[in-house]
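Here the complex is missing one protein chain, while the rest keep their positions.
By letter and in written order, the chains are A, B and C; residue numbering begins at 1 in each of them.
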Amino acid sequence: MDLEDSPEEARFRKSVRAFLDANATRRDESAEPARYYEVDEAKLGLARAWQRKKAAAGFAGIRWPKQWGGQGLSSIHEVIYQQEEARYAVPKGVFDIGLGMCIPTLLAYADDAHLERYTKPALWGDEIWCQMFSEPNAGSDLAGLTTRAVRDGADWILDGQKTWTSGAQFSDFGIVLARTDFGAPKHKGLTMFFIDMKAPGVEVRPIHQMSGASHFNEVFLSGVRVPDAQRLGEVSDGWRVAVTTLMNERLAVGEEARPDIEDIHAFLTQSDGGKAPPMAEQAVRFRFADWYVASKGVEAFRNRGLTKLSRGEMPGPELSVARIVNAEKLQQMSRYAVEMMGAGGLLLDRDNPQANNPFQLALLAAPGARIAGGTSEILRNIIAERVLGLPADTRADKDVPFREIARGAGKSPRKGETV
Amino acid sequence: MDLEDSPEEARFRKSVRAFLDANATRRDESAEPARYYEVDEAKLGLARAWQRKKAAAGFAGIRWPKQWGGQGLSSIHEVIYQQEEARYAVPKGVFDIGLGMCIPTLLAYADDAHLERYTKPALWGDEIWCQMFSEPNAGSDLAGLTTRAVRDGADWILDGQKTWTSGAQFSDFGIVLARTDFGAPKHKGLTMFFIDMKAPGVEVRPIHQMSGASHFNEVFLSGVRVPDAQRLGEVSDGWRVAVTTLMNERLAVGEEARPDIEDIHAFLTQSDGGKAPPMAEQAVRFRFADWYVASKGVEAFRNRGLTKLSRGEMPGPELSVARIVNAEKLQQMSRYAVEMMGAGGLLLDRDNPQANNPFQLALLAAPGARIAGGTSEILRNIIAERVLGLPADTRADKDVPFREIARGAGKSPRKGETV
Amino acid sequence: MNLEFSEEARAIGDQARRFLEKRDCRERARAALSGEAEPDVELWREMVAFGWIGSFIPEEYGGNGAGYEALCVIAEEIGRSLAPVPFASNILAGEIILRSGTQEQKSYWLPKIASGEMIGTLALHEAPGRISADAITLRYENGRLTGRKCPVPDGAQADFAVVVARDPDGSIVPVLAFFDETVTRTRQPTIDDSRAQAELHFDGTPGERLGSGGSGAWAELVAALDRAAVILAFEEVGGAQACLDLAVEYAKTRHAFGRPIGANQAIKHKLANVYVAVELARSNAMMGALGLLSEQGDLAVAAATARVSAIQAFIMASSESIQTHGGIGFTWEADTNLFYRRANALALGLGTESYWKERLVSGLEQRHLA
Partner (left out) sequence: MNLEFSEEARAIGDQARRFLEKRDCRERARAALSGEAEPDVELWREMVAFGWIGSFIPEEYGGNGAGYEALCVIAEEIGRSLAPVPFASNILAGEIILRSGTQEQKSYWLPKIASGEMIGTLALHEAPGRISADAITLRYENGRLTGRKCPVPDGAQADFAVVVARDPDGSIVPVLAFFDETVTRTRQPTIDDSRAQAELHFDGTPGERLGSGGSGAWAELVAALDRAAVILAFEEVGGAQACLDLAVEYAKTRHAFGRPIGANQAIKHKLANVYVAVELARSNAMMGALGLLSEQGDLAVAAATARVSAIQAFIMASSESIQTHGGIGFTWEADTNLFYRRANALALGLGTESYWKERLVSGLEQRHLA
């Protein structure tokens, strides 16, 4: 029992470190936790340049087959690379969905001609991909989506609205799940396509979040013409294709939630003008200990998952567990820290000495953490059903033609909408 | 806005106090919180004597019609009597179910001959009643009961097993809900009876609880012969009769959970050998404040319910709310107190100076408080559906003949049972 | 037993609700949040014109004498509506002047609050941390104030403040001061910009000591906070109830898996828990109101109980309302976003949960000593 790499893993990690040391600078881990910023043209340029460097050095497409420019390595290598890269100040996030989810879906379902065309530009940072699954009325119930794809000769015409699409505003291509048969039960009438995001009829609008960030988008599809050749998988087999795509998400074992335990520790142990730090109080010590235990538990649980991965086994529910625990912890910690600042906790300005910490921002981001990527309720259902083997919820929409399923958007408190 | 009685209520309260002062002694409220003891013959005798006194003085059957020996007063008078009586050291509990639930059911459904026969002996403490609804496989889903009543000439023959029956061991009569039609949907095939608990075929066995108490029983009914005249309500209309019975339970607004906030306050403020009391710690103060707020909130919520009652309106969800909050608080408080005693918290002996407090016993009773009288889950469902108007759970057993409904007793961890 | 507001008070509540609904306050709050508008002084003046705010001010000082019951129900409606008005600031300033001011001061300042002629506030906070006398460093010397206060509710719009200062002897002294040109005021971005907060620099600002002096100034301030806490608790209860109502309505109408999401126990039990929290908070607030009405000295425990309960309920209700709404709930344009901000801002603005828990327990200790 140990936390060490296997000899082969250690060799790989060493080569990763050598590459990173030569090409990037270490991140100051105590500084500036995760910010909620927008990607602009300059940042996009930096991200492309970094991706190009990785590709040139053989650290892109780690799990992809060599035939398409990948490294033909395993998931544990991908994780090792991510672990190491996380310690450096390099652009993150722009290519994750394309390289981690979209192209792997193409690798499973597209023909060689398309792979020839699309894999290299993606790998070298020249083209960016996004993923369009969720809709305003199909979130937790993804298979309830209503974006329509209608056959028109050799093409399909897509109409509908997608939402929560990361990176849509700067993407070149995207995979999109649409309904091709409204008469079939809901999982049976879906088909997967990839589309050109610059095609006529594609309109991208940012979503303004409570936290102030806008890293998600709505994508409106109005009569978008897509050649049948851009279909991925069989007609009506789109759900199975989507599951392939989503399975790849489970690898994101290193997903980091900030501020986390180190940040609250730093906050609670700083003393202000000769006063004892908050951690001198037993109430604070006990509360902190709860979060510490949860935080270390998630970390060790991930390490048990990595042990499996390292042995070539499938990852388990590590990601669901981490998300449930971290989202709750984030909300608790940010509220606790802000509460401790008293009225000073109201202030949001980063330049104000009373507000020089990340917890106010986290307070506004925390509710999203319980929802994005699967609500805590959905994640608990997944654990109950897939891990514990408890019965599935009774489904009113099972085996019913989709068009007969009761649907309702919900009376929404959203600006300008009439309900 | 005030917490005072109306003039009429004040007059009644005064007369109650005069009666109690003349016939009972005040309870030392700081002493001995709720114990979990058995009723023996001697205690039963004291209870009968006290009931007789109440009846003689006109404080029994407060809400019953005058025709049957009652006082013809309203629910608020019943509550006022209970509030006052709670402050005196008098026998409690033996007659509550009979006078509060069983006889009121007879009053609604029995004929005058039966009422002539049964009301007075119940009121004067000569006969005791119990209520037999729950079964081993019909708890939360009460209407799923399988005790069978089969017509046999002018009689019915009852077979089955009831459980969680308070007072069955010393009861003379009991009301019992049985299934008379296994072909009807589950709520539609039930019929209510009352039976003689000394009749052949009735066997009572105590249930030993985790807390050590045995105030519940199992009742086995084997070929118990019941005249049709002892049917309450129409054949197959038993569910509606049962709802009448259960509605009367909602009046128990004064239900007291001990140890409660006063007890934990006393525990936390006692100082031991010159040391500062636990309440000197901020961690303890904050935790206590949470319980205090919950406790006072429940008390004030009850007072709002009493305001309604005082105005002749129906009581609301006061009892469900109080049960949810109190059960959780009991579990938290007892664990907190025991934890504070360290290894001394293990000790259960009342005569041991390290164990001179009620929290160890409460720790063992607390899990029952989240279940008895409706699990917290069922209570939340009631609030969600009846108060908030949210949709009912999807019911797999709706409109299905009872005999076709999937049933399973559950693989049970109980001694001696094979599963 | 009569733990319910009077018919008169409830009628005022209904009137306030109808008025605020017509004024579409959530839109106004959203506009204020996006920096498109300052706190809605015009709406405030309309509300004042109804006599609502002056209800706690005796008629001799320009109030309408409707009393605290009326003020409580109005606070609840303000909470429900999210009206972006300088409510808490005026209540705070008014309460402390009413309790601690001289006859002359009351006659001069209270009518200005009651009529809406001026907006008052309380300038209390300096450094981050729990409210305490030790944290007060702003100087009051020779009739002039020098130092910094931040955050001050509605500080950029108010006309005057009760400024909590320290005199050369080191005693705490509340000072009445107009915001003249010696006061530099900077609006501060906060987690809820629909209720403005400002940083104030006083540079020799003339001011008059509130009340007749003496050593009890801090205790009087704390007692005024107790009274204001009950009012604020009702504002929070109103907000929490609105969050619950939004979530219930959404859960009944939003479908997933072929049925309303409100048919899921995960949602049902979540909202049942919110209901319990809101009802306990409302009940505790009513006991606080009873304490206000009875004018007894021992309001601390009831006020603290009301306030802690209300903070917990509003925070929970606003969080779970977002969760019930799912993705749409945490967008900028969702009302749930506005309520979540307001819940957290109200929880921080007038003594935090910790402050009030400490007040609760020490209040009980004083009772046991007495």
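Things to note:
Quick note on the criterion: contacts are C-beta pairs under 8 Å (C-beta built on N, C-alpha and C of every residue); 3 or more make two chains touch, one makes a residue touch a chain.
Bear in mind the structure is a predicted one, so any value in this text is a computation, not a measurement.
Shown chains touched by the missing chain in the whole complex: A, B, C. Touching the missing chain, out of B:Ala24, B:Leu73, B:Met340 or B:Ile382, is residue B:Met340.
Screening A:Gln71, A:Gln360 or A:Asn381 for touch with the missing chain picks out A:Asn381.
Screening A:Thr25, A:Ser222, A:Gln270 or A:Thr394 against the full complex identifies A:Thr394 as the residue touching the chain left out. Set against the missing chain, the residues A:Lys14, A:Arg285 or A:Lys398 yield one that touches it, A:Arg285. Of the residues in chain A, those that touch the hidden partner chain are 1-6, 9, 76, 265, 269, 279, 282, 285-286, 288-290, 292-294, 296-301, 303-304, 306-307, 309-310, 321, 324-325, 377, 379-381, 383-385, 387-394. One chain is missing from the display, and on chain B it is touched by residues 134, 136-137, 139-141, 144, 163-164, 207-212, 272, 331, 335, 338-349, 352, 354, 360, 363-364, 367-368, 370-372, 375-377, 380-381, 393, 395-397, 400, 405-416, 419. Within the entire complex, the positions of chain C that touch the omitted partner chain are 264-266, 269.
By our rule, only the chains that are shown with their structure count from here on.
Our note on geometry: chain B versus chain C, Cα centroid distance of 42 Å, whole angstroms.
Inter-chain spacing, taken between the CA centroids of chain A and chain B, is 51 Å.
Under the contact definition stated at the top, the residues of chain B that touch 2 or more other chains are 282, 285-286, 394. Listed for chain C are residues 252, 259-260, 267, 354, each touching two or more other chains.
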